[in-house]
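Below is one structure. I have some questions about it.
Omission of a single protein chain aside, the complex is shown with its protein chains in their original locations.
Coming up: subunit A.
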Amino acid sequence: MVSYAFIAFQKNEETRCIVEAIVDDNPGAIVNEQPAMVKVDVPNKLVIKRETVEEKMGRDFDLQELQLHLITISGHLDETDDEFTLSWAN
(Lines give C-alpha, C1' and ligand atoms only; values in the text may rest on other atoms or scores of the structure.)
Protein backbone atom coordinates (compact mmCIF):
# COMPACT_ATOMS: atom_id res chain seq x y z
CA MET A 1 0.00 0.00 0.00
CA VAL A 2 1.24 3.45 -0.89
CA SER A 3 1.58 5.97 1.89
CA TYR A 4 1.22 9.61 1.06
CA ALA A 5 3.49 12.32 2.39
CA PHE A 6 1.59 15.56 2.50
CA ILE A 7 1.89 19.20 3.37
CA ALA A 8 -0.79 21.85 3.75
CA PHE A 9 -0.38 25.61 3.50
CA GLN A 10 -2.51 28.65 3.94
CA LYS A 11 -3.40 29.89 0.51
CA ASN A 12 -1.56 33.05 -0.49
CA GLU A 13 0.80 34.56 -3.05
CA GLU A 14 3.89 32.97 -1.47
CA THR A 15 2.51 29.47 -1.13
CA ARG A 16 1.25 29.55 -4.71
CA CYS A 17 4.95 29.63 -5.71
CA ILE A 18 5.89 26.91 -3.23
CA VAL A 19 3.11 24.65 -4.50
CA GLU A 20 4.19 25.28 -8.10
CA ALA A 21 7.71 24.26 -7.11
CA ILE A 22 6.44 21.08 -5.43
CA VAL A 23 4.46 20.15 -8.52
CA ASP A 24 7.54 20.68 -10.71
CA ASP A 25 9.84 18.59 -8.53
CA ASN A 26 7.44 15.80 -7.56
CA PRO A 27 5.84 13.87 -10.39
CA GLY A 28 2.64 12.35 -9.02
CA ALA A 29 1.85 15.30 -6.74
CA ILE A 30 -1.86 15.77 -6.16
CA VAL A 31 -2.89 19.34 -5.43
CA ASN A 32 -6.03 19.77 -3.42
CA GLU A 33 -7.24 23.38 -3.45
CA GLN A 34 -9.58 24.17 -0.59
CA PRO A 35 -10.98 27.41 0.71
CA ALA A 36 -8.06 29.34 2.21
CA MET A 37 -5.93 26.18 2.20
CA VAL A 38 -4.00 24.12 -0.26
CA LYS A 39 -2.86 20.56 0.43
CA VAL A 40 -0.39 18.59 -1.64
CA ASP A 41 -0.12 14.80 -1.48
CA VAL A 42 2.76 12.87 -2.98
CA PRO A 43 3.20 9.09 -2.86
CA ASN A 44 6.04 8.11 -0.47
CA LYS A 45 8.20 11.21 -0.67
CA LEU A 46 7.67 14.93 -1.02
CA VAL A 47 10.60 17.27 -1.72
CA ILE A 48 10.63 21.05 -1.67
CA LYS A 49 13.76 22.44 -3.31
CA ARG A 50 14.96 25.92 -2.40
CA GLU A 51 16.26 26.55 -5.90
CA THR A 52 12.93 25.82 -7.56
CA VAL A 53 11.01 27.96 -5.10
CA GLU A 54 13.44 30.84 -5.70
CA GLU A 55 12.92 30.51 -9.41
CA LYS A 56 9.15 30.69 -8.98
CA MET A 57 9.31 33.64 -6.59
CA GLY A 58 12.02 35.60 -8.34
CA ARG A 59 13.85 36.30 -5.09
CA ASP A 60 16.07 34.60 -2.53
CA PHE A 61 14.16 32.21 -0.33
CA ASP A 62 15.06 30.64 3.00
CA LEU A 63 13.29 27.28 3.29
CA GLN A 64 12.37 28.06 6.88
CA GLU A 65 10.14 30.85 5.59
CA LEU A 66 7.65 28.21 4.58
CA GLN A 67 6.90 27.62 8.27
CA LEU A 68 5.09 30.95 8.24
CA HIS A 69 2.41 29.54 5.95
CA LEU A 70 2.46 25.95 7.12
CA ILE A 71 -0.68 24.31 8.50
CA THR A 72 0.34 20.68 8.83
CA ILE A 73 2.61 17.97 7.51
CA SER A 74 2.72 14.23 7.45
CA GLY A 75 5.83 12.10 7.00
CA HIS A 76 9.34 11.98 8.42
CA LEU A 77 10.96 15.34 8.06
CA ASP A 78 14.46 15.87 6.78
CA GLU A 79 15.51 19.47 6.48
CA THR A 80 18.65 20.98 4.96
CA ASP A 81 19.43 24.45 3.66
CA ASP A 82 18.51 23.36 0.16
CA GLU A 83 15.78 20.76 0.58
CA PHE A 84 12.76 20.13 2.77
CA THR A 85 11.81 16.45 2.51
CA LEU A 86 8.86 14.48 3.88
CA SER A 87 8.97 10.75 3.40
CA TRP A 88 7.75 7.32 4.50
CA ALA A 89 10.88 5.58 3.25
CA ASN A 90 11.76 4.00 6.59
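Structure notes:
Here, contacts are C-beta pairs under 8 Å (C-beta built on N, C-alpha and C of every residue); 3 or more make two chains touch, one makes a residue touch a chain; residues count from 1.
Please note the rule applied: contacts and distances are computed from a predicted model.
The complex appears with one chain absent; UniProt names that chain "Phenol hydroxylase" among the candidates "Pyruvate dehydrogenase E1 component alpha subunit", "ABC transporter permease", "Molybdopterin synthase sulfur carrier subunit" or "Phenol hydroxylase". Residues 13, 16-17, 33-35, 57-59 are the ones on subunit A that touch the missing chain.
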